[in-house]
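Here the complex is missing a single protein chain, while all its other protein chains stay put.
In order of appearance the chains are A, B and C, and numbering begins at 1 in each one.
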Amino acid sequence: MMKTLKIKAFGITRDILGGREVELQLNESGTVGDLRSQLSSTYPEVLQLKSLFIAVNNEYADDHVVLNDTDEIALIPPVSGG
Amino acid sequence: MMKTLKIKAFGITRDILGGREVELQLNESGTVGDLRSQLSSTYPEVLQLKSLFIAVNNEYADDHVVLNDTDEIALIPPVSGG
Amino acid sequence: MIKITEKPIDVQKVIDTATSLGAGAVNVFIGTVRNTAHGKNVLWLEYEAYESMAVAEIRKIIDEASHRWPLLGWAVSHRVGTLKPTEVSVVVAVSAPHRRESFEACQFIIDSLKAKVPIWKKEVFEDGEEWVSARPEGVSATYN
Partner (left out) sequence: MIKITEKPIDVQKVIDTATSLGAGAVNVFIGTVRNTAHGKNVLWLEYEAYESMAVAEIRKIIDEASHRWPLLGWAVSHRVGTLKPTEVSVVVAVSAPHRRESFEACQFIIDSLKAKVPIWKKEVFEDGEEWVSARPEGVSATYN
């Protein structure tokens, strides 16, 4: 079984993914780390970033966190506010 | 020969000397240190202050500075601005 | 008060919000858009925020600051959208009983905000644009 995840993309990742929100398919047991791998193969430009964090439900998430299709998932490239 | 000095008094020294400006007589060769001694004997309460600086022409002055009757002389008790 | 806003920031209002009756010291940091970057003229900046998470992260930073210093009041306002040089992008204001605490807490908050809060800026030059700090030094970062 696959699950469909909606991914919010901000800053430079919005340019790389070509949109403010994209959908990706992941295995039922897919984690943040799996999402990271899939992004890297689909959008190799993300490998050039200084860093890429992934937020789940408004919190920075570790690679081992399992994703659900109800989660709010977001790509956080290097921040530059202020 | 004596010289007459006008002394500005600020903060607590204004209360101790009883006015914003007082006149004191000093020897012709009188220095800041001599003024300090005379103040201490005339107004012993100044000895209770945490510190007492004397300014000559808007600059903090050392005890060896000779005073002229044209100088602008001021008593600077511990400052507490801000 | 934590605010992410497209409207110009009213600095005095941020200060008033942070000022407490018992405070003797208020420290305020104001970030403004510089007119040059990398030796080139900046036409304007585009700021964007992941707003819900930005507010949550700023709240965590404030909580930590309140834990470390005896803050009596605080306010953080960050602008998003298009900003021209000299416009105010961020204001942090804190009040505390004494000045050292107000300086330390304010600097901690703006330093943490710049390191952790999901807000991004893109510099727009005459010959291109660049998401600030997105790529390592040396990797071509300006594109048309």
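Of note:
By definition in this document, a contact is a pair of C-beta atoms (placed from the backbone, for glycine too) under 8 Å apart; a residue touches a chain by one contact, two chains touch by 3 or more.
Since the model is a prediction, treat every value here as computed from it, not as a measurement.
Touched by the hidden chain within the whole complex are the displayed chains B, C. Within chain B, the residues in touch with the undisplayed chain are 8, 10-12, 15, 48-50, 55, 58-59, 74, 76-82. Annotation for chain C: contacts to the undisplayed chain at residues 11-12, 15, 19, 21-36, 85-86, 95, 97, 99-100, 102-103, 106-107, 110-111.
Here is the rule we go by: only the chains that are shown with their structure count from here on.
Computed centre separation for the pair chain A/chain B is 73 angstrom, with centres defined by C-alpha atoms.
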